[in-house]
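Only one protein chain is missing; all other protein chains are in place.
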Amino acid sequence: MTIRAVVWNEFLHERHDAEVRAIYPDGIHATIARALAVDGGISAATATLDQPEHGLSQGLLDATDVLLWWGHRAHGDVSDDIVRRVQQRVAEGMGLIVLHSGHFSKIFKTLMGSPCSLRWREAGEKERVWAINPSHPIARGIGPCIELPNGEMYGEPFLVPEPLETVFISWFEGGEVFRSGLTYQRGAGRIFYFSPGHETYPIYHDAAIQQVLRNAVHWAHNPAPAWKDVSDAPNVPIERARERIVQQGATLHKPGEAGLR
Amino acid sequence: MTIRAVVWNEFLHERHDAEVRAIYPDGIHATIARALAVDGGISAATATLDQPEHGLSQGLLDATDVLLWWGHRAHGDVSDDIVRRVQQRVAEGMGLIVLHSGHFSKIFKTLMGSPCSLRWREAGEKERVWAINPSHPIARGIGPCIELPNGEMYGEPFLVPEPLETVFISWFEGGEVFRSGLTYQRGAGRIFYFSPGHETYPIYHDAAIQQVLRNAVHWAHNPAPAWKDVSDAPNVPIERARERIVQQGATLHKPGEAGLR
Amino acid sequence: MTIRAVVWNEFLHERHDAEVRAIYPDGIHATIARALAVDGGISAATATLDQPEHGLSQGLLDATDVLLWWGHRAHGDVSDDIVRRVQQRVAEGMGLIVLHSGHFSKIFKTLMGSPCSLRWREAGEKERVWAINPSHPIARGIGPCIELPNGEMYGEPFLVPEPLETVFISWFEGGEVFRSGLTYQRGAGRIFYFSPGHETYPIYHDAAIQQVLRNAVHWAHNPAPAWKDVSDAPNVPIERARERIVQQGATLHKPGEAGLR
Partner (left out) sequence: MTIRAVVWNEFLHERHDAEVRAIYPDGIHATIARALAVDGGISAATATLDQPEHGLSQGLLDATDVLLWWGHRAHGDVSDDIVRRVQQRVAEGMGLIVLHSGHFSKIFKTLMGSPCSLRWREAGEKERVWAINPSHPIARGIGPCIELPNGEMYGEPFLVPEPLETVFISWFEGGEVFRSGLTYQRGAGRIFYFSPGHETYPIYHDAAIQQVLRNAVHWAHNPAPAWKDVSDAPNVPIERARERIVQQGATLHKPGEAGLR
């Protein structure tokens, strides 16, 4: 079964900044999509901010197994309705991989429930991404660490909930550390945050980084059928209780009435 | 040091439904506040939906160590601005205890990032709240379990993130189970969700339930100073890096410029 | 790639107790192995206590992807050396599925580091195994719960570390609850504890239970190469440090000397 990945990108820096365009002439999303498609088990489409519904129609999301997200300067331009739609799809089982400056995207902050803040410095300093758990499916095949000659420093404290697993931790030349690969689940959906990937450095051209992204798509893929009613809170009436019980005490609900929310 | 607790209640059922008023004539919040105040180390105030700013002004929240939240039929009437304010205070270090139907409150869903849905039945059936970790500070002094003669059934799956700790699990006469006590952290704030507490049963008059609430207030209290800038993402300029580094590569940011978000 | 599973059983009750033999004439291990082999992607061998090295030679373990463990009355007869061997293989990446009374096996207690104690009652009462996370790979295909007409009650508190994930919680007719499906990792190995499976009831003949076991074998399988030196603590000498550093301060170690342990 082919995993249907979609790479979302706000696609602004590449059009407005020559330095970025020189590195990602077709956009970061195109580079990542090509890197994913090297894996015969992954099909990779793209979507961008300027498309209708940001390219994330309900139909497309329903046909997406894993969504990757890159955004930076236009987080505020992403529609709240689309964010809710993506959040619901994650709860139903769609995987989500949030990249780099996506830590401040609406969708990541919505799913984490915490500030997602951090410290940062754009000095092009050396970053070394250590595999904390080299046996984790996301870290396979990359060796003990990934050396990036130029990275944007992201430093702790990183205001996210305790993760399910810490997969990578980065060392920075300027003296900081950062939990650069973290896993979460929300409903039926798996989430991976991966911090390398600044727009002014060719990080998404790095072979090991590309391997991590392919690994992450496999890891985030939940082959179970979409859990469409995951957000519903159904009543289980007395007559359908698994043990025989009788009504006791007062009730404000009428039989068959929907729950409050 | 006295812990400053505030019990928030939408305070509607008690005014509209005679059955509820009979159990909580002054409101659920008043009953809980009295139960907390039995502990000399806790001061307990209250706030309700109909007050200006729902009784949750910035000044009051800044002077609150632990907020308790009971809501049911008016979740949608709570202002989004107030929800953001409470979320920020949790990130800064305020504890939050979410009660019963508060699983669908805006603040809980915002902090969890997941649907927070469940199954339910209002049959007044027996509920037995087992202490999974009797040594946890929240479970101290209550023995192996709390027997509630009448409870609203809340059943799994409960769509919340994996908790830091599972403190209680409930058994229901009708055949379901529910993780009835769960802990989380978001930023500097500790969160406890506790499911017993339906408005038509006198659950908050139960001595063991009251003990859990007092315990939870102590557990959720973070005595560290409020982390006011927890949501900021400060730049650490090169000249203030802890190791000596020099600028390399391109940058889109001008020196001293604020980060994007 | 076929997953090489091995079902280990102490295989005593089936030979000594007619009631057990009536249910599992070839042994619990044979019944489970047949259930696994229904899945064309799993090959299932067996091993028992009375074999040389309990059937768990180094060669066999090195060729095992996932080990299942059933023991009850002879935990103490399992060799400490074999336990250490299994523990090392788990750290290297072998999956381990511990069943029912295996909660008190040496290997499970060794991997958990905690007492693994619980409450119990052998009354043949009804057990209902709820899927807490129905989207988890281990729970797929079984629906909301598994109804077992007769189960041995295992009750909380269950003295294990907080799990990575709670997959199942059981409801018992006599009033208890139990976290009946829990996941852990130790080194490169994934561990699943699954509590249903008492020797005097035909639980391993249940289709849904068999589905859980097959699911769990897939989940526990780590396709990464065995991490043979996972327990080593290698020195990284100065000349091989990734950043240039010079020796400072005193040292008690001579160059090239092995670390202490």
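Details
The chains carry the letters A, B and C, assigned in the order they are written, with residues numbered from 1 in each.
One rule holds in what follows: a residue touches a chain if its C-beta (ideal position, glycine included) is under 8 Å from a C-beta of that chain, and two chains touch if they have at least 3 such contacts.
Note that the structure is predicted; figures quoted are calculated from it, not measured.
Just so you know, the chain we are not showing touches A, B, C across the whole complex. Which of B:R84, B:K228 or B:R242 touches the hidden chain is settled by the complete complex: it is B:R242. Within the complete assembly, C:G113 is the residue of C:P25, C:G113 or C:G143 that touches the hidden chain. Of the candidate positions C:L159, C:A208 or C:A226, contact with the unshown chain belongs to C:L159.
Considering the complete assembly, chain A touches the hidden chain via residues 128, 130-134, 144, 155-158, 162, 164-166, 169-172, 175-177, 179. In the full complex, chain B touches the hidden chain at residues 93, 128, 133-135, 137, 140, 145, 147, 164-165, 185, 187-188, 222, 224, 227, 242.
In the full complex, chain C touches the hidden chain at residues 13, 17, 19-20, 72-73, 75-76, 87, 91, 101, 104, 110-115, 117-125, 150, 153, 155, 159, 161-162, 164, 173-176, 184-187, 199-201, 230-238, 241-243, 245-253, 259-261.
Please note the rule applied: only the chains that are shown with their structure count from here on.
A simple rule picks the central chain: find each chain's mean C-alpha point, then take the one closest to the mean of all protein C-alpha atoms, which gives A.
If you average the Cα atoms of chain A and of chain B, the two centres end up 26 Å apart.
If each chain is reduced to the centroid of its CA atoms, chain A and chain C end up 31 Å from each other.
Averaged Cα coordinates give chain B a centre that lies 36 Å from the centre of chain C.
In chain C, the residues that touch at least two other chains are 128, 134, 164-165.
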